[in-house]
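Here the complex is missing a single protein chain, while all its other protein chains stay put.
Chain nomenclature is as follows: A and B, assigned in order of appearance, with residue numbering initiated at 1 for each chain independently.
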Amino acid sequence: MNNDNVSSRLEKSMAAMDALLHRSVNPDMHRRLFRVFRREACVYFMEGVVSSDFLQHYLLSPLMKRSMEETAEYLPQLLAESVPLIEAVEAERYADAVREMMIGKAVVFVQSMKCAVCFDVRMFVRRGISPPLTESVVNGPHQGFNESIRDNITMIRRILPTPDLVGEMITVGDRYPTALSILYLKGVADEGSLERIRGRLQCIKADHVMSIGMLEQLLEDSPWSLMPQCCLTERPDRAASFLLEGQIVLALDGSPQILCMPVSILHLLHTPDDSSMRWQYGSFLRLIRLIGAASTILLPALFVAAVTFHPELLPVTLLTAILESQAAVPLSIPMEMLLMLLMFSLIGEAGIRVPGVAGSSLGTVSGLILGQAAVEAKLVHPLLIIVVAVASLGSYAVPDYGLGLACRILQLLFLGAASVFGLYGVVLLLGVGLIRLCAVRSLGSPYAAPLSPVRLHNPDTLMRFPVWMQTVRTWLASPEAMRRAMGSDRRKR
Amino acid sequence: MRTTVFTAQERRQRREAGDRLARMCQIRLISTVSMLTALFTRVIPLCGSAGWWMGAVCMLPGLATYGLLCAAIRSCGAKTLQEAVLKKCGRAGETLVRLLLGVLFLLEGAGSLTALVTAFTEGIGTEGTQFTMALLTLGAAVLCLHRDALARGIWLMRRGMLLAALVIAALLAGMLRPDGLHPVLGPGGSALQAAWKAGCTLAWPLILLLTAEPAKGGRLRAATVPVFFSLGTGAALCLIYPCEMLIRETGLAGTLLLPARHLPAAAATAAHCLGMLGAFLSIASCLQLGAQQLEMRRRLNWLPFALAGLLALLQLIPARRLWLALTGIMQYAPVLLSVWALILVIRRKKCAE
Partner (left out) sequence: MRRVIIILLCCLLAGGCSALPAEERSFAVALGLSVREGVWEAAARIPSYQQSGGYLTLQARGGSLEEAMAGLDASAPMRMHYGQLRLLIFSGELARSGSFVSAVEAVADRAETRLQAQLCVTEDPMKGVMDALEPQTGARLSKSLDVMLETRREMGVIPDASLSGILRMGQRQDPVLIRISLEDEKTLRLTGGEMISGAAGAQGSLSAEEMQLLSLMQGKVRRTMITLEDGTVTIHDAGCRLSLDGNRACVRLKVRCSGSSLTAEGAADALQREVRGVIGRLAEAGCDALGLGRFAIRHFRDAAAWRELDWRHVYPALEWEILVDVQTAAQA
């Protein structure tokens, strides 16, 4: 990239800009010559990202009408004053001018002016506000983020209209930068966490950060751990709830999800529905989700362990039924279980890739047909299908997609342990797994908190207590902002 | 609802207190597993129905040493045994006591590993050999060797394990018979002498509690759980099984599996799983804490792995011989700790450190 300062000679500036933009082969990069303040001038812009109306009516038209001569020294200021656009930024180097042009600004060079002036005439093509694809709720708003960072920040600001909501704008990506916003509530977010996240963002060495998922992998504490250490959400209300808890939210231009850090494993089991419902219903659903997650991880393993190693645990009636049907099946029970789990995962993946109604029909039909056909062909026995179906449903009950996938991988690990060592292997792996869970950190904060280590927390972890009891922010917030107002004064009713 | 909110400094202090609690919980688990194993394998098979009071008698020397050391530590204003020795005996003394504690942790780990492996290979009937089962256990233990996570993980699991233990205890309660306490002297006088000789160092693992800073409630409270849990389990064993069954020669695996042998299948499997998990966590903790003592305040990341390898190599020795050797050494090793206790009590504080 050309780091030279902008020349006062227009020809030289145009030559430099043409070279940087590869105009000879890049038809998207446009240049328009005109005269302003009785001097030669030109404007560079990129087709498709600027608004033609803004460019013509609010930039070129007012400038072209300026025909009195002015001294070169005051040109940048006069240019900015002449144009009724909100943003006008000076660029002293060609590299800066190109960078501004790439994010949708029009860059104006004038003969004898020693800098370029960049005007905001952006009008990107973008998707409208639509319901989130992966986080549906029964109660609560149905708005989801889109790919525009500006729209996403606007949606959050609508929910939290306070000047304390700070959105620091930076770029990530050394060669092809992308805009990133670090959002937090000033006075609520922990300064230590902010420093850590700024430091990690500065340490990112990548040409381009394509998506928020890539950013997650570059920021997380334990890249080798199965557990997701950030929460990705498509919902502005959920992002706002994270901010209120003192967590930090990152919005990346081009990604319809935002990333929240630090989190604990319990955050990943919460849904926005929980706080919208009465505490009894929220607690009940949370319990169902926990049972679902536990079933996903443990049920296939426990079944294999009981049938293969500990048949004395099963009632003989059930055991004999299993063994009678198993007598005709060529595969061992662990292999059957593995086959069926992989098949159900395949059906799930295929359902995601096939769009629309066909996707859900595909899932239903293939599950029914394949399962039924497998039983009739005596490849598996019926009880195993039920176990696999319950376990697979459990993984879909986990709200966080990453955590759901982690549960499915753990399911296979536990199945392996059960196949080799029975219930003892399952218990041993469970012990090791819980200890490794305590070793994971999210932005330096313990992942298994507040269970272990115990931290001061909102009564909204495993069970959701009434909202009027939730007067404390999580341990993730700044110490000075732990207490918050919540509830109504029942004495005045 | 009133909520107390703490300043940043108070939060840090509370976090440190929480970490101390988790560390204490870890060492209490080691002590409990050690004392239970010793009670089941050394004391009760010799004294039968006298085990319910003989266990308490065998604990007296260990409790006395523990009390003496607590007093000595408090008197010199130290927080741990190592610190007290440093203050009273200097750097050389501290090095010696760290070496001794490290070796004791390792012996403890080796004992738990031998018991676990024997219970599985000879008792439950696994297909692996002694060495391969040990490799598996130590491999899993190595995965758990994280600075904070092991203690926090044990803290996290404590309620689940206690709940499982309570459920098993409730099932065992249906099998209790009060005449199990008789005859009070068990097989007789010579058997009691043998039991005393084998079990007089029953409570020595409590001394390991002194290697960490005390948590809320002090050192006395820290020792109550291992002591009462072990005594309670020993008494329950005597109440469930008649004397003749307790002193029947069944070998190490038989004595370890006897408590749950007569439970329904599901409860027996759950009890075996609980015992296995407790022993496994104890082994991992012994590796971690033993390495910490032997590191001598330096950071040697390879040391826990080396100790795990050493424990694995020990399992090449036939289990019976290894067990005899370990129990023999562990009978005499705590005597050294008693000597240290006397030295700490008698010796005046050194001025330099």
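Keep this in mind: a residue touches a chain if its C-beta (ideal position, glycine included) is under 8 Å from a C-beta of that chain, and two chains touch if they have at least 3 such contacts.
Values in this document were obtained by computation on a predicted structure and should not be read as measured data.
Within the full complex, the residue among A:W279, A:F309, A:F414 or A:Y447 touching the omitted chain is A:F309.
When the missing chain is restored to the complex, the residue among A:F242, A:W279 or A:Y424 that touches it is A:Y424.
Annotation for chain B: contacts to the undisplayed chain at residues 48-49, 120, 123-128, 132-133, 135-136, 138-140, 142-143, 175, 177, 179, 182-189, 240-245, 261-262, 264-265.
Touching residues on chain A toward the chain that is not drawn are 224, 307-309, 311-312, 315-317, 319-320, 322-324, 326-328, 332-333, 416, 419-422, 424-425.
Here, only the chains that are shown with their structure count from here on.
For chain B in complex with chain A, the residues that touch the partner chain are 1, 3, 5-8, 11, 14-15, 18-19, 22, 120, 124, 126, 140, 143-144, 146, 148-150, 152-157, 265-266, 269, 272-273, 276-277, 280-281, 284. Of all the residues in chain A, the ones that touch chain B in their complex are 310, 312-313, 421, 423-424, 427-429, 431-432, 434-439, 446, 448, 451-456, 469, 471-472, 479, 482-483.
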